[in-house]
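Only one protein chain is missing from this complex, and each of the others stays in its spot.
Up next is chain A:
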Amino acid sequence: MQFMLLFSRQGKLRLQKWYVPLSDKEKKKITRELVQTVLARKPKMCSFLEWRDLKIVYKRYASLYFCCAIEDQDNELITLEIIHRYVELLDKYFGSVCELDIIFNFEKAYFILDEFLLGGEAQETSKKNVLKAIEQADLLQETLILTAEHPLISIL
């Protein structure tokens, strides 16, 4: 996978994970164009499209579009499963996840993604293991808080 973007129906970016080195300007350009292209698609159309020299796999979950750019030799159908798995993870973590959860807890969304994918490939195929790792890491975060505030309140 080269990158993954999450954006709303209005085209607002909610998450961007890039696995290839590109300048900020290029990233912005790609994002803008791709968001426009995907939003222009009608609901009956299939989830794959060719864009530049990449294959784009996208799926809409409620008000959020999940969009991945994969390479020629990658399997589009399994990428749909990867997207679905990520949504399931978010759902389990936040409890019936909605767009607002991702907006207000974007850093957590990234952490979860980074426990599921690494360098664009899946590192863990067991849902349970991913969630367990996140849980442990969250705990670790909280035990190292040094402020006077309530230990369970996040420093952020």
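FYI, a contact is a pair of C-beta atoms (placed from the backbone, for glycine too) under 8 Å apart; a residue touches a chain by one contact, two chains touch by 3 or more; residues count from 1.
Keep in mind that, in the parts below, contacts and distances are computed from a predicted model.
Looking at the choices "AP-1 complex subunit gamma", "Multifunctional methyltransferase subunit TRM112-like protein", "Serine/threonine-protein phosphatase 2A 55 kDa regulatory subunit B" or "Large ribosomal subunit protein uL10m", the name in the UniProt record of the chain not drawn here is "AP-1 complex subunit gamma". Across A:Tyr19, A:Tyr61 or A:Phe94, the single residue that touches the chain missing here is A:Tyr19. As for the chain not pictured, it touches chain A at residues 13-16, 18-19, 21-23, 28, 42, 44-50, 73, 75-78, 80-82, 85, 103-104, 106-107, 110-111, 114-115, 118-119, 121-129, 133, 136-137, 140-141, 144-147, 154-156.
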